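Shown below is the structure under consideration.
Excluded from the complex is one protein chain; the other protein chains are retained at their positions.
For chain A:
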Amino acid sequence: MDDPLMLARLQFALTAGSHFLFVALTLGLATLVAWTQTRATLSGSAVHARMTRFWGQLYVINYAVGIVTGLVMEFQFGMNWGGMSSLVGQVFGAPLAMETVVAFFVESTFLGLWIFGWGRLNRWLHLALIWVVTLTAYMSAFFILVANGWMQRPVGYEMRDGVAHLTDLGALLTNPTAVLAFFHVGFGGLLTAGLFMAGVSAYHLFRRTAEVDFFRRSMRVGLVTMAAAVFPVVVFGGMQFAYVQPTKQAGTAEAVAAEAGFAARFGPGDYQAPGLAAAGEAVMTLVWSLLFLLAVAALVKVPFGRWLVRGRIFHVVVMAAVPLPYVAMLSGWVFREVGRQPWVVYGVLTTDEALSDVRPGLIAGSFVVFTGLFAVLIVVNGWLLARYARRGPDGARLGAAPPSDGAVPAALTPTF
């Protein structure tokens, strides 16, 4: 634990890993909330309006924790990985800039408007807001995966005086390790959110809720989303194997050749990916198989609404399966990122060289602070999600009329 490189890596892994947990649900749930609000706005049906508020409430709780972990991550690049910004920052920084300016700025601004503008804005404008939020959330994911895809498979750059310069923006943006990963993660998010929605609905149906119509509809949306996403996830995941780094799978002829090549160029060292990467791959594949079986069972049941309401064993299975996409996501991510070691940018910059020239005590101190903080955030987020999920539709505060004490609200007085 006194190795600053290991601490810095672990800190980034914990930050990115916890951020990723929230993002997966946020991406998928935003889509499902936008879809539900569209149905509510088009048909004017009360049940869809209530569904929008209930699932929107869970989405907003989750988003708030996702955003703060993301903020910390953006700054950690510069704090702990100073070598990265000086050597490859001219390439790596471009997609990060695009993410904030093209996507995140509008996403967050409009999300605030969506939350606080409930009941104040024209309903079509309000609907447009959630779609813009959803679209920009996906754009955000795309640009981040462009940055990450470049770390896996650097393209469109040249080295001049030991510093990487961007030469081909198009190659950077169409890098297969970015584009395929985007669809893989996007469908993974839908799978996560679909199963989350189905699991929460199953809980209420299992408890013989009075809100049968509400949760039967929600369960159907969740299961159909999950079943529709499960196959694209594996297709876009599998396509990425064509671009997987040779050293990720130890012992193959390509791996041995690549390790010898690195040793010749960068000096002797251990260029083999840690065994943890292969473990991540195995867990991801296993969990996906379970999800596939569940998707088949769901497809059989979905056409029969009464079966969804009554199948108590199925309710338990669906509830138990809610964590599975998270396990698959995290282990797939371990496979991708740990399998890149010892490189930050594959074949260009090692993690050791990228580490900031900061006193080890500072890195250790910030590790303790941020790890403690994130542990609290994850627990609070999980607890609040469970609490609001359990309360059901009437507990949603999002979009609720403000609690009035009988006082008539004052007329709007423009101030700026």
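In the analysis below, a residue touches a chain if its C-beta (ideal position, glycine included) is under 8 Å from a C-beta of that chain, and two chains touch if they have at least 3 such contacts; residues count from 1.
Definition applied: contacts and distances are computed from a predicted model.
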item: Chain not displayed: protein name in its UniProt record ("ABC transporter permease", "Cytochrome d ubiquinol oxidase subunit II", "Fe-S cluster assembly ATPase SufC" or "Hydrogenase formation protein HypD"); value: "Cytochrome d ubiquinol oxidase subunit II"
item: Which residue of A:Val302, A:Val317 or A:Leu377 touches the chain not shown here; value: A:Leu377
item: Contacting the left-out chain in the complete assembly, out of A:Thr38, A:Gln90 or A:Thr174; value: A:Gln90
item: Contacting the left-out chain in the complete assembly, out of A:Ser45, A:Thr100 or A:Thr252; value: A:Thr100
item: Chain A residues touching the omitted chain (full complex); value: 61, 64-65, 67-68, 71-72, 74-75, 77-79, 82, 85-86, 89-94, 96-102, 104-106, 108-113, 115-118, 120-121, 165-169, 356-358, 362, 365-366, 369-370, 373, 377, 380, 384, 387-388, 397-398, 402-404, 407, 409-410, 412-416
